[in-house]
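Have a look at the structure below before the remarks.
Only a single protein chain was left out; the remaining protein chains are all shown in position.
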Amino acid sequence: MRRQIPLALVFIFGVFMIFQYFVPHESSEWIYEFLLDWIYIIGIFALALGIWSLIRVSVAKIKARKADWEYPVITLAGLFLMILFGFTGYRDGSLGFHFMTAEGLSNPMFRNFFDYIMIPIQSTMFALLAFFIASAAYRAFRARNILASLLLVAALVVMLRFNPYLGPVGTIIADTASWLLNVPNLAAKRAIIIGIGLGMVATALKIILGIERGYMGKG
Amino acid sequence: MNIFDRMMSLDRRWVFLFLAVVCVITYIVDFQIPIRVESEVRTIHEFIDTLKPDEIVFIAIDYDPNALAELHPMCYAVMEHCFRKDLKVIITALSQNGPGMAEQAILDISDSLKLDREYNGILYEGREIRKGVDYAFLGYKPYFALVILGIGQNFRLPFPTDYYGTPLDSIPMMQGVQNYDQVACVVDLSAGNITDAWIAYGQGRFYFPLALGLTGVMGADYYPYLNSGQVFGLMAGLYGAAQYEELADNPGLAKDGMRIQVYAHLVIIFFILIGNVGYFVSRREKKRQGR
Amino acid sequence: MDFGTFLWTTFGAFLTLATFSFLYKDNPFYKIAEHLVVGVSAGYFVIILWHNALVPLLFQRLSDGDWYILWLNSSKPWYWIPTILGAMMWTRFSRNYAWVSRWPIGLYIGIVAGLAIPLEMANRVNKQLYATMAGVINWGNFWGQDFLDITSGYSQVIIFAGAIAGLFYFFFSKAHTGVFGGVAKFGIWILMIGFGASFGYTVMGRISLFINRIQELGLWGEAAFDASNPNHSGWFPAVFWLLIMGIAAYIAVELVRFARQKA
Partner (left out) sequence: MKYKSLVILLFFFCAFTLSAAQEDAAPVDTVQVDSIPPPAPVSMLTAKDGENDHGHSITLRWELSADDGAGQNSVLSYDVFRWVPFFMDTLQSIGDSLDAAEGAVAEQLREQRDQAIAMIPQAHTSYPEQGEWRKIGVTVSGQSSYKDVGVKERESADYLADHTDYYYRVDAVTADPAIRASSEIVGPVQSYGQLFNTGRIPVFVAVLVFGLLTILFVTRARRGAELYVRPLAGIEAVDDAIGRATEMGKPILYVLGLGTAADIGTIASFTILGRVAKRVAEYQTKLIVPCYDPIVMTVAQETVKAAYLDAGRPDDYYEDIVYFVTQSQFAYVAAVNGTMLRELPATNMYMGVFFAESLILAETGALAGSIQIAGTDQVAQLPFFIVACDYTLIGEELYAASAYLGREPILLGSLKAQDYAKAAVIILAALGLLAASLDWTAFINLFSVTS
């Protein structure tokens, strides 16, 4: 009961979705769209579990008074303020709670938190990549063996593709770089993509057939 | 620990610091780097450079703000080059958000044109460019393929008036300009499938000289058209724009951006080389000691 | 830009610098930024999912515009099914009934697995196979116009052979020995060249990200000293210098601590 019914659901809905792909008829399409909505709605309900987990972990840290226990307070404050702003907004000039209409999205504090907290930190995290790509190249691009050397040389050639200080060699490097990007790179991607496709289908098949059931838990 | 071991295992924070300093310096300090020019960009520059005064260049601004970083520099470089050569320019914007960017480019360039400047050793006196006399901005119309086909018959079909509502017949420079036959070449700056329409429905049907300005990612897909002669020149990405700026001797946004890129890349390559020199020397040392 | 907005921009600039400070080492400023963004972004998604998904997908459908009457006489009563399934996820709050949540999970996994099978087969296997087959090799122009011509016949042969050899590399039930091992080795070479090339190609875009951040900080500095701004006041540069001096003070303290450690 606890494990058989869920596995039966996996099988039934999995098989249905496979056949659905080949049936363009309106009725099949209607069920397809409806089922996608299910997935979406289940996901939204699950967010409550996620937020609960975030709160519980934060509170546990604060209670335990371990090192850095102050910081989770900031997390909780950010979370609750953002939710508060998102449900309050101006309608007809007066501030109030609005749950069923989206005034909260245009609440100025909601926008400020988004524009001046989320955006700067997130885009700076993203920009750290400029540094990490440099340090990764320095650390890992060593000509230790033939594979590492191929990786290193290909990356070097492509990185030099618009370097102006190479004179006539520059043109050859630029042409080589475009050849590398359009020939071996394409071949490599094709092989990997086909492999991934087969791996995905095999995994999905194993799941539907109930061979792979580790995700389902026990008991 | 000798110097070579140290070269192999530098604290990565030195890499970070060095890269940040180089990026900031090349961003702030304004200096010029040479740009190696590829033939596909040179042909565009040469074509426009050898046109006679009063000939017409058609610049199609077909990109959206998200491709602005790569394509706006091309637009500036080509347009300023045309005006400095006393050519006349017809501008259209076939992407929905194009007109705003086209107007911004026209305004900025007409400011720049008021100054005397020397390009490639030739002095160009500053002048005021006038709407309708030196350029015509026709604006945006939806369904680009039909617009491109329509112009093949007559500009007045898709664009009865220009962007500002003036009938085309009342615009001095459009007198006698019917279709692509009166235009010396078309330069299409685009980040999407409008390029395909220019090749298939424009050049493919009316056989005018067509040059393309594309984003870096798209570039490689369009080289076949260069080989087949359907397109006489091609600029791809920031690097393509920088090459045009180099040829026109008019450094701008693209060369500024390339300056930072080139040096940032050099920093990374420099560290890779340091790491490898350290690796090889210390490996040889170890072999010697082991013997 | 009024003073309030300027303060927010300054806060944004502070958070930008705090995040960058992670490159040096983990520190209190980074911890502040990190914990703040986790909380704010989690709250943001709660709000976005509520207003953009839960209300239109469920509440409006079940109430037909008037949400106070959640009756079964709505025009789409069958949306009670996913609602109940979603609510079943919440049995996880209880220790004894947590297993009930496996029903919606089973359903979820079943739907996505079934969805993936034909879709991935079509997009990754069938279409790539067709592309490999239909890539007619240009035998007439085998060596191309020059050695590095990507449209030449030999380049197309390499694309074909490289893709095939790459597939050889991924065989699981055959040891990489003999001729098979040789082909597989060629395959992994092609893979490595491809990885190197795409790594090198990505550098440019990543550097641009950093340049954008410098530009943002530059705009903040400009705003602080922009006298042409009608709302400009003496507070603007004062706030600017306050932040800069705060950072300088922190660096000084760190340096002293570092020097003491060494001594």
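Side notes on the structure shown:
We just call them A, B and C in the order they show up, numbering each chain from 1.
Everything that follows uses one rule, which is that contacts are C-beta pairs under 8 Å (C-beta built on N, C-alpha and C of every residue); 3 or more make two chains touch, one makes a residue touch a chain.
Just so you know, these numbers come straight off a predicted model, no measurement behind them.
Here the chain not displayed is in touch, across the complete complex, with A, B, C. The chain not shown here is touched by just one of A:S135, A:N163 or A:S178, and that residue is A:S135.
Set against the missing chain, the residues C:A113, C:I190 or C:I211 yield one that touches it, C:A113. Interface note for the absent chain: among A:L160, A:L181 or A:I207, the touching residue is A:I207. Among A:L7, A:L105, A:L151 or A:L181, only A:L151 touches the chain left out of the display.
Contacts to the hidden chain, counted on chain B, fall at residues 12, 141-143, 145-147, 149-150, 153-154, 156-158, 160-161, 167-170, 178, 193, 196-197, 200-201. By the touch rule set out above, chain C reaches the unshown chain at residues 19, 22, 25-26, 30-31, 33-34, 37-42, 44-45, 89, 92, 101-102, 105, 108-109, 112-113, 115-118, 120-122, 125-127, 129-130, 132-137, 139, 160, 163-164, 167-168, 170-176, 191-192, 195-196, 198-199, 202. Listed here are the chain A residues that touch the chain not shown: 18, 21-27, 29, 39, 42-43, 46-51, 53-54, 56-57, 60, 68, 118, 121-123, 125-126, 128-129, 132-133, 135-137, 139-141, 151, 189, 192-196, 198-207, 209, 211-212, 214-219.
Note that in this section only the chains that are shown with their structure count from here on.
Chain pair with the most C-beta contact pairs: A-C. Each chain gets one centre point, the mean of its Cα atoms, and the points for chain A and chain B are 34 Å apart. Inter-chain centre distance (chain B to chain C, centres taken as mean C-alpha positions): 29 Å.
Touching two or more other chains at once are residues 23, 150, 203, 207, 210 of chain C. Counting partners per residue, chain B has 16, 20, 23, 220, 261, 264-265, 268 as the residues that reach two or more other chains. Per the touch definition, chain B reaches chain A in the complex via residues 10, 12, 15-16, 19-20, 23, 33-36, 38, 220, 239, 258, 261-262, 264-269, 271-272, 274-276, 279-280.
Of all residues in chain C, those touching chain B in their complex are 23-24, 145, 150-151, 203-204, 207-208, 210-211, 214. Across the interface of their complex, chain B is touched by residues 130-131, 133-135, 137-139, 141-144, 152, 156, 159-160, 162-166, 170-171, 174, 178, 181-182 of chain A.
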